[in-house]
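The complex appears here minus one protein chain, its other protein chains still in place.
The block that comes next holds subunit A.
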Amino acid sequence: MRSTWIFYRKEMLDMSRSFKLIWIPIVFAILGITQPIISVFMPEILEMSGGVPPEMLSLYETPSSAMVMVQVLSQYSTMGVLILVLAGMNSVSGERHGGTAELIMVRPISSFSIMIAKWFAQCTQLLIAFGFGYIASFYYTYQMIGSLSWTSGLASFGLYGLWLILAMTITLLFSTILRGAGAAFVTLAILALLSLLNSLLPTWFTWSPARLSSLAAEVLIGNTLSVSSVIICCLITVGIIVVCLLSAARLLQKRVLPN
């Protein structure tokens, strides 16, 4: 327990020294603020770029505030996830190749407490970044377009946050086996496959973790969700996260200390 806390503090120090605690939240905020602004000023932007007939411009309707937030979430699904995966890809493999991992692992410390500390540190960073970006875009959408329901905003924040945490955990798992770039590539491929299957065969994959992102969007729009499907999705995602963490700890032990 104590060693986990020490490792957690070490990870947080590392993240603030490498500026990750600042630049990732800023990027999330920029992504989140840009979307409502673009939605509101779309006619002006089209007019300035020229070549668009005025009749077309008059047909443009500003999307509802809920729709803008859905677009922000889809922005996070591409750029946000990409940045999180790229920023986290070296968290274990960097230490493995740099030799830090051996130095730590020869001491009587369980690899599980190292992994759980890394996971909590990554979670903290992810929630700071996503929270900052989400609040910024929520505020902008609220001010520029119209009112949003706080409760549904909070619910969709929770659902989408769980999906991002899953993405981060998979990155951590592959970071223990592969080199940084390989880990990022495999993680992105898995996440893309999950999302693709979810959008192609929605009736088959009602339990898929990728469902969480569409559930988050539906909550925002105001559709009522069946509680059982939300619970099943969340439970399966949490299960996958736990399995990933346990196997990452096991793999770390095997990789660093072969005997």
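In this section, a residue touches a chain if its C-beta (ideal position, glycine included) is under 8 Å from a C-beta of that chain, and two chains touch if they have at least 3 such contacts; residues count from 1.
Definition applied: contacts and distances are computed from a predicted model.
Colleague: Among "Tripartite tricarboxylate transporter TctA", "Phospholipase_D-nuclease N-terminal", "Peptidase C39-like domain-containing protein" or "2-oxoacid:ferredoxin oxidoreductase subunit beta", find the name that the UniProt record gives to the complex chain excluded from display.
Modeller: UniProt lists the chain left out of the view as "Phospholipase_D-nuclease N-terminal".
Colleague: Based on the whole complex, identify which of A:30, A:103 or A:257 touches the chain you can't see.
Modeller: Per the contact definition at the top, the residue touching the missing chain is A:30.
Colleague: Going by the contact rule already stated, which one of A:87, A:105 or A:241 would touch the omitted chain in the full complex?
Modeller: Final answer for the missing-chain contact: A:87.
Colleague: Quick one: say which of A:144, A:190 or A:251 touches the chain that got left out.
Modeller: The one listed residue touching the chain not shown is A:144.
Colleague: What is the set of subunit A residues that contact the non-displayed chain in the whole complex?
Modeller: Where subunit A meets the chain not shown: residues 18-20, 22-23, 26-27, 29-30, 33-34, 37, 41, 83, 86-87, 90, 94, 144.
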